[in-house]
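Yeah, one chain of the complex is gone here, protein chain that is, but the others are all in their spots.
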Amino acid sequence: MNAKEIIANRIAKEVEDGSVVNLGIGLPTMVANYIPDDMDVTLHSENGFIGLDKVATGDEINPNITNAGGQPVTVKSSAVFFDSAMSFALIRGGHIDITVLGALEVDQKGNLANYMVPGKMVPGMGGAMDLVTGAKKVIVAMMHTAKGTPKILKECTLPLTGKQVVDLIITELAVFKVVADGLLLQEIHESTTVENVLELTGADVIVSDTLATFA
Amino acid sequence: MNAKEIIANRIAKEVEDGSVVNLGIGLPTMVANYIPDDMDVTLHSENGFIGLDKVATGDEINPNITNAGGQPVTVKSSAVFFDSAMSFALIRGGHIDITVLGALEVDQKGNLANYMVPGKMVPGMGGAMDLVTGAKKVIVAMMHTAKGTPKILKECTLPLTGKQVVDLIITELAVFKVVADGLLLQEIHESTTVENVLELTGADVIVSDTLATFA
Amino acid sequence: MKMIDVHTLDAHIKDGMTIMVGGFLGAGTPEMLVDYIVEKGYKDLTLICNDTAFPDKGVGKLVVAKQIGKAIVSHIGTNPETGRQMMAEEMEVELVPQGSLAEKVRCGGVGLGGILTPTGIGTEVEADKTVVEVNGEKFILEQPLHADLALIYASTADEKGNLVYEGSTKNFNPLMAMAADTVIAEVGEVVPVGTLNPDSILTPHILVDYMVKGA
Partner (left out) sequence: MKMIDVHTLDAHIKDGMTIMVGGFLGAGTPEMLVDYIVEKGYKDLTLICNDTAFPDKGVGKLVVAKQIGKAIVSHIGTNPETGRQMMAEEMEVELVPQGSLAEKVRCGGVGLGGILTPTGIGTEVEADKTVVEVNGEKFILEQPLHADLALIYASTADEKGNLVYEGSTKNFNPLMAMAADTVIAEVGEVVPVGTLNPDSILTPHILVDYMVKGA
């Protein structure tokens, strides 16, 4: 597995049978590939449905059924379509169990920045601000550093997507839980060391007494 | 025609082709009987649909299609059903052209009282407060007096359903328009006189220069 | 499986609970669930419903059986027993304009802290509520309602719990399905997954905890 596959695979293990999950565009979307087929997981698509299945190909393509990235997709037989108010009713109302999003920066207070770099790149928050506010569990999925520069910080420098909202940070090197005093390093990837993770992390890290490794 | 029929018949003349109308329970409901069949009028039912037709009888009865009084009704082929949030979205959002309601009291400022008599009778406002707030035109349909006691007053004494909301007051004796200085008497029933109307009205009345009669 | 026997309901109900019950004058009320609560005699319930229906229909039966400590409703006029208990101070009644009630339930379900409505300005509804002025216009801040338990009725469900409400039985049912810790749906018919039109499902299965097969 490459780094992104390692992240997606590890995040998939956070998903429980019966849960409702929203996967952000890009890397988070890959999580779906690692959820066991026999598990009853409902994927929510912020553009207006639950029951997202996979990217459509060939005859499956219906221009009226697309995902939050605008791609034609297929849906499960139990899918339900609704408008944007209802889609965010589900998000803000606490009806989504897990949301997985990417990050530009994340910090030890659980702050997340992922929607703009002032003066450079301003994609906009889309549904991310509502997702981090409303979902029961917020998981950040990202490469541990930006070409060696830490993205996990004591305090975010970029405009925030959400304040004190992140529950878990999962990278190709580590799994952190956001706790009161900083980030609790719960797992490291089998290919790395605690020292290496600490070096590449710009936040206060507490190494768990029960530190485990993941593959 | 009896008094109520006179009122319903006169109110029906306020309804224009293409308009959307909400008729309250009781006397206002009778207005529907006097709207010409060739007129395209859409009746809104606050419990959740547009396209109300008439009270259902025999085989027409479907317990899942009832009006705001709980009676089974039939609907037009263009009917649309929705939940209570959408029903009041239409009401509050200004998408209803006319609402016709009964009154316990109405006054020359356009205040309406029709939902309770403290200590005696408290049916509740139901949808009336939203209707008088949101409908483009609010018509009060009522008997001119309560057994001789004026119901049209300088100022309501009962708790208000709405403040400065009434546009027209139509009784078996008169049609009043609520204007800045009081009530403008626009029409009297052919069976009565201005003097009689004034005697039975407890408000400041301005008799229109173009006073007309209705049948 | 979400399908349960009505006799297992006791696991989800207790005295003093706040319950939402769908229906408008009984239309769209889960009568079997209501009957079970009457049979088992749960008491001191706070009831959130559009109205208190009729003495022998819908939630009116709970009033007659003196099981309601407080009712939050828009209308009680069709159930004289509600008025009697209210006057005798045996039961508390909080009257809410119907459109505001719908929005309050919606707020509770969609994660909003409240809405600003013009409905009720200048009336007794203003009392004890915060009035907010926005751009020179006055609005009442109506706060969310949330319940421990929502009892709803749907004409048709699929085996996964997606719900379709026929005709005017929708009313408060889809709103309440979002606004309670536990949602139990009495359903008229159960069909296989994939049979329902995914564009007609107002309540996605992720909102429904249990289902009881109704009459």
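First chain written, first letter: the chains are A, B and C, and each begins at residue 1.
Operating definition for what follows: contacts are C-beta pairs under 8 Å (C-beta built on N, C-alpha and C of every residue); 3 or more make two chains touch, one makes a residue touch a chain.
In this text, all values refer to a predicted model and were calculated from it rather than measured experimentally.
Partner chains of the missing chain, restricted to those shown and counted over the full complex, are A, B, C.
Taking the complete complex into account, A:84 is the one of A:84, A:157, A:193 or A:213 that touches the chain left out. From the options B:50, B:68, B:132 or B:173, the residue with contact to the unseen chain in the full assembly is B:50.
Taking the complete complex into account, A:130 is the one of A:14, A:130, A:167 or A:187 that touches the chain left out. Touch with the chain omitted from the figure is made, among A:2, A:64 or A:149, by A:64.
One chain is missing from the display, and on chain C it is touched by residues 103, 107, 111-118, 132, 134-135, 137, 139, 141, 143, 164-167, 197-200. The omitted chain makes contact with chain B at the following residues, 20, 42, 49-51, 75, 77-82, 85, 88-95, 133-134. Residue-level contact of chain A with the missing chain is found at 45-49, 62-70, 81-85, 87-88, 91-92, 115, 119, 121-130, 133-134, 159-164.
We adopt the following convention: only the chains that are shown with their structure count from here on.
Separation of chain B from chain C in touch steps, taking the shortest path, is 1. In whole angstrom, the spacing between the mean C-alpha positions of chain B and chain C is 28. The centroid of the Cα atoms in chain A and the matching centroid in chain C are 35 Å apart. Chain A and chain B have centres, each the mean of its CA atoms, that are 55 Å apart. Across the assembly, chain A contributes no residue in contact with two or more other chains.
In chain C, the residues that touch at least two other chains are 106.
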